[in-house]
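Every protein chain but one is kept in place in this view of the complex.
After this line comes chain A, so read on.
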Amino acid sequence: MLRQASRLISRSATAASSKSVTARAFSTELPSTIDSTFVESWKKVAPNMDPPQTPSSFMKPRPSTASSIPTKLTVNFVLPYASELSGKEVDMVIIPATTGQMGVLPGHVPTIAELKPGIMSVHEGTDIKKYFVSSGFAFLHANSVADIIAVEAVPLENIDASQVQKGLAEFTQKLASASTDLEKAEAQIGVEVHSAMNAALSG
């Protein structure tokens, strides 16, 4: 059994070294994270094996920020069941952040924004596409890529105004009659979502 050990070790070492030769192509950014004392003590103990890789050597380096602001914003808009927009280049998106409607242009400062129920609009030239978003997050990266994720997003035409009015009345009434904290919170959520839909339809 041990007669095979050196063959197996050198086979895994060659496999590891061929893997690490390709992995090293990415490590131009990583010399500072390689711990040289660790590598030296490793080589003393196991000279035939390559030092183990760390997670950071497998990660792609963070995309570099362009020196000049790009002209277009790349938007990835995804839902749990579909990818609405994937790598689409647009001029601007307006997202319904909890802090208010936020306009995102290329070169926007990197931000993570939590979204509230509201309208998200994607502006491309003179084309404006609006969606009603139920809630989600928007990640704006330094390289003018915007990742917007929502649980539900529907075009405004698909919303039924009469049901919105009914829902609003129902939840306003529930809010008035709610007793426990949780009931109040649920009724409050209902009122917020329905008023947002109402405002979206009439705005």
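What we mean here is this: a residue touches a chain if its C-beta (ideal position, glycine included) is under 8 Å from a C-beta of that chain, and two chains touch if they have at least 3 such contacts; residues count from 1.
By definition in this document, contacts and distances are computed from a predicted model.
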{"item": "Protein that the absent chain corresponds to, by UniProt name, given \"Phosphatidate cytidylyltransferase\", \"EF-hand calcium binding domain 1\", \"ATP synthase subunit epsilon, mitochondrial\" or \"Glycosyltransferases\"", "value": "\"ATP synthase subunit epsilon, mitochondrial\""}
{"item": "Option touching the unshown chain, where A:T111, A:T172 or A:Q188 are the choices", "value": "A:Q188"}
{"item": "Touch criterion as defined above, residue of A:V39, A:A66, A:I128 or A:V151 at the omitted chain", "value": "A:V151"}
{"item": "Positions on chain A where the hidden chain makes contact", "value": "81, 98, 117, 132, 134-136, 151-152, 154, 157-160, 163-164, 167, 181-182, 184-186, 188-190, 193-194, 197"}
